[in-house]
Every structure is written in C-alpha cells, then in structure tokens.
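== chain A ==
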Amino acid sequence: MKENINSWKDLPIGGIVDEPGTAMAYKTGDWRTLRPIHNSEKCINCLACWIYCPDSAIILKDGKVESIDLEHCKGCGICAHECPPKVKAIEMVDEADFR
Partner candidate 1 sequence: MSNLKQLATRQAPLCGGHRACAGCSAPDVVRQVLMASADPVVVGSATGCLEVSTTIFPYSAWNVPFVHSAFENAGASVSGMEAAYKSLKKQGKIGDEKINFVAFGGDGGTYDIGFQSLSGAMERGHNMMYVCYDNGAYMNTGIQRSSATPRGAMTTTSPVGKVIQGKQQQRKDLTACMVAHEIPYVAQTTPAHWRDLNAKVEYAFSIEGPKFMNVLAPCRLGWGYPMELTMDMCRLAADTCFWPLYEVVEGQYKLTYTPKEKKPVEDFLKPQTRFRHLFRPENEHVIAEIQQEVDRKWERLQKLCTL
Partner candidate 2 sequence: MGELIEIRWHGRGGQGAKTAALLLADAALGEGKHIQAFPEYGPERMGAPVQAFNRISEEPIRLHCQVTNPSIVVVLDPTLVGSVNVVAGLPEDGIILINTAETPAAVRERLSIKGLKVFTVDASGIAKEKIGRDVPNTPMMGALIKVTNLLDFTKMLEDNKKKLTKKFRNKPEVIAGNLEAIETAYREVKSE
C-alpha cells in the first residue's frame, strides 16, 4: 500500500489497510528521551527484554538478542529494568548524548 495516497480513488475499498505491518514505516524512535544500550558481552540471552518490550523493538537473530530497533523503541526502559539484576546488559542513557 502506498504511504501517501493522494486521491480518494486510490484508497483500498472499505478503509482497510490491505497489507500487514505497515506501521513499520512509522518511526516512533523520536519519542525517546532515554536510549537503551545493549551490551552483548554481558547478555545471557534470557530474552526477558524481548518478551516484555511493548514495541517489538528487541531484534533477535537465532534466538539471541542482536540489537535494538531504535527506529521504533520509545525508550520506556522496561528492557533495562527487566534485565536480571546480576546481568544488567541494557543500560538507559540520555538520548541527548546522541544528538
């Protein structure tokens, strides 16, 4: 589906969104004031961050945490908080440091 539909004649019938997952084109990463930094050396790949992330922003590869989808992560910090206390593989840092 086209992202910017100009004419009413081009809309799918009935207001449906005729493809899955089109929200990926919408970036919610700029909502963030804190950025999660994932340390793969500390990570034990328990996947707690993955199961609890509300924004599906923990990217896995072969069952291991590969990276964090910063285009969609809103910086809620659930991942860092849920990372086991003895592991602490995710740290929330000020987003301003990256601007």
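The candidates came about this way: all candidates are chains of the complex that A comes from, given by their letters.
Worth a mention:
Just so we're on the same page, contacts are C-beta pairs under 8 Å (C-beta built on N, C-alpha and C of every residue); 3 or more make two chains touch, one makes a residue touch a chain; residues count from 1.
The structure displayed is predicted, hence computed values, not measured ones.
Here chain A touches, in this complex, candidate 1 (chosen among 1 or 2).
If you check the complex, the residues on chain A that touch candidate 1 are 1-3, 5, 15, 17, 19-28, 31-32, 46-48, 50-57, 60, 63, 69, 71-78, 80-82, 92.
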